[in-house]
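Here is the structure we will look at, set down as structure tokens.
One protein chain omitted, others in place.
Chain naming follows the written order as A, B and C, and within any one chain the residues start at number 1.
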Amino acid sequence: MITMSPRPATATAGKAFVPIDPDYEARVRASFGRQGAMRLIGARLSALRPGYCAIELPFRDDLTQQHGYVHAGIIGAIVDSAGGYAGFTLFPADASVLTVEYKLNLLAPAAGERLIAEAEVVKPGRTLAIVRGEVYAEADCKRTLCAIMQQTLIVLLGKADG
Amino acid sequence: MITMSPRPATATAGKAFVPIDPDYEARVRASFGRQGAMRLIGARLSALRPGYCAIELPFRDDLTQQHGYVHAGIIGAIVDSAGGYAGFTLFPADASVLTVEYKLNLLAPAAGERLIAEAEVVKPGRTLAIVRGEVYAEADCKRTLCAIMQQTLIVLLGKADG
Amino acid sequence: MITMSPRPATATAGKAFVPIDPDYEARVRASFGRQGAMRLIGARLSALRPGYCAIELPFRDDLTQQHGYVHAGIIGAIVDSAGGYAGFTLFPADASVLTVEYKLNLLAPAAGERLIAEAEVVKPGRTLAIVRGEVYAEADCKRTLCAIMQQTLIVLLGKADG
Partner (left out) sequence: MITMSPRPATATAGKAFVPIDPDYEARVRASFGRQGAMRLIGARLSALRPGYCAIELPFRDDLTQQHGYVHAGIIGAIVDSAGGYAGFTLFPADASVLTVEYKLNLLAPAAGERLIAEAEVVKPGRTLAIVRGEVYAEADCKRTLCAIMQQTLIVLLGKADG
């Protein structure tokens, strides 16, 4: 029988990322605060460290698709934001971040009390950053992997975000 | 000099799709009406024909990312829905549609009066359907291509949508 | 009944691309000639114009996957090259091209006498270019769409390709 529990991609122990801008957290939180879309859907930035960002989204009826699960586009929105800010933690203070592209696989219906999108930088760079993300649905303290993402970000130098 | 106007992918004239379910429009509109997320963001289904769907989204401040443009995730949400319903027009009456995955490239900042997401089935099938989509920003009656999408849908037979 | 013929993505009439480098064709052909992988699999550059490239691949038994169709990776290889050179036609003479990422959907088994990969630039840019591609299988003068691609290229300025 096939066990259905999520299995991670091959994990290689990596050195921790050291941010160029020690004040990255204030910069990320201010930028997140300007995202009207995150406020509209009720998402909040729940964890942040260099190269990593998590966003939490409590379940609401007005976030659903036709079967009552969270809409794939809303799942995409939180994991795209998580990815963008995972990358942004590593950018210089005078740079902005834009998503070049993302690709999302939906693995299970997004139901439960809340979703948690986690994203981690796989490869930072001066021009582009490559990020992977996962979205989990939490119900009764149990987590189900419901989406995975692969994303490309671009660093806009000399364009401070604020 | 490089002209910046959008250029389509190679277009081959195709025969029109003939839907299995002649009442596809009522079925799609009822399903769209159940999408809480589309209502929340103010999206409306603006055009529908076999294998094709367009969704319109008037610009609002609460749909933005940190620079005041429409959030990439919201762009993904409308073009994912447009793609899903483009496919759904061709499904049997007792089937549901789910997104397996989508991939979105962002080409230009999504600003203006409204966005229009268009999606068209490239390859229908009994189990999977493959769809392409575009998102345009309209301002002063001028359209700018701001995103393109490639998507895989799955047909859930024997699970009527309603 | 659903007709199975391929349908293009929404086509918007676009102005023709004007290349920065009038000698783009010689530059592309010289670069293609340096691709050992294209020679190994027997691919040839069959058409080229600003923002567009086609690559032809005669069927061979040593290009197959386990069922005797052309391997998805070989399909990816020719359409990735076609996309890269579609973009490269529009680059300055002293720039190189690299693929940032591509996403390929397989639509039908790649069988027949030969494959034709076509790619067209959707959005050129100073740093990135976005491209769409299709792969057709030809048998008895009939074309079947067997794959579609979406791709991001990066322009490496000041690094002539040769």
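Quick note on the criterion: a contact is a pair of C-beta atoms (placed from the backbone, for glycine too) under 8 Å apart; a residue touches a chain by one contact, two chains touch by 3 or more.
Remember, it's a predicted structure, so these values are computed and weren't measured experimentally.
Only one residue in the set C:P22, C:G36 or C:G158 touches the chain that does not appear here, and it is C:G36. When the omitted chain is restored, the residue from A:L40, A:I75 or A:I130 that touches it is A:I130. Residues of chain B in contact with the chain left out of this view: 100-101, 103, 127-128, 150, 152, 154. The omitted chain makes contact with chain C at the following residues, 31-32, 34-41, 60-67, 70-74, 76-78, 80-81, 96, 98-106, 161. Chain A meets the missing chain through residues 1-12, 14-20, 51, 90, 103, 105, 107-108, 118, 120-124, 130, 132-134, 143, 145, 148-150, 152.
The rule is simple: only the chains that are shown with their structure count from here on.
Among the chains in view, B has its Cα centre nearest the centre of the complete protein Cα set.
Measuring from the averaged C-alpha position of chain A to that of chain C gives a distance of 32 Å. Residue positions 103, 105 of chain B are each in touch with at least two other chains.
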